[in-house]
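A single protein chain has been omitted from the complex, and every remaining protein chain is retained in its original position.
And then subunit A:
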């Protein structure tokens, strides 16, 4: 094998001893017996067994392939076209996102209190269960609640509205059959809820997610509402917080890619003062901004609720209006406003500047 010893996933103390004994490449180690390795490197028997076990696993075809397999962009294109996305029932937002919240990516939803982040998350948890024949994914959802803002009654209302919406759309027999199985009880039973009270529980839960997802392969959505709350108070060491968050983000994107699920995270807003002006920016720091693949910022403008796509690898930036009704997250009935001049952009509410839709520029 061509792996060098310093690059192997072993404890640093063990690696130092192995290197001092003169082992440079993983192939030097493969022919050793545990006792021999013990004596030559000066490590304990358990450590020697662990090292050899890890090398044997690494040599397995499927492990090696995971790191070294490559897809061509063409294969990826076919994969992406086969994967769906989760609709939000707000067609303007779906258009902005390119069909809905995409599967296989992490999406971060930031917003001031009360703007509708939890509502959107609950709506997505219902929408992921829409059967495939109606254009949905027909999957289950896992909702990790850290704030305690999950209300079952509200989800039941949204589920009811979704079922009624599908009933109106049902045309052929396949859809009608699927509709018979789609009831509010079924939707609620396909929603797994976990309550985490602090960041340690959250980290543990994410650590256990791969096993959970292997046992429940129909799960297509994981919502963490919110990821900011456990990390924002009582955390003294900010650099440790950044490291933990970055590690968490990488684990989540790995899960999203390997199990084909959509991961949705909710974040809070904080105020940044610069040049005598204050601006609302997403919380958790500058480096957290790089963690999620897509970023959606929800903000108020007077009495209107707006959603801006701030960061996306495939979609253009845009701002749309939405509203929250009894049935859940929906389109706003107002006409989209014509884009004002740049000079008229106001930041009275101190929110993130408006982003008018690009297509309206003339």
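Keep this in mind: a residue touches a chain if its C-beta (ideal position, glycine included) is under 8 Å from a C-beta of that chain, and two chains touch if they have at least 3 such contacts; residues count from 1.
The working rule: contacts and distances are computed from a predicted model.
Asks: Out of "AP complex subunit sigma", "RecA family profile 1 domain-containing protein", "GPAT3 acyltransferase" or "Multifunctional methyltransferase subunit TRM112-like protein", which one is the UniProt protein name for the chain not included here?
Replies: "RecA family profile 1 domain-containing protein"
Asks: Touching the hidden chain in the complete assembly: which of A:113, A:276 or A:313 does that?
Replies: A:313
Asks: Using the touch rule from the top, list residues of subunit A that touch the missing partner.
Replies: 2-4, 6-9, 12, 21-24, 28, 58, 64, 66-74, 76-77, 79-81, 98, 104-106, 237, 239-240, 242-244, 246-247, 249-251, 253-254, 256-257, 274, 286-287, 289-291, 293, 295, 310-311, 313-314, 316-317, 342, 353-356, 358, 361-362
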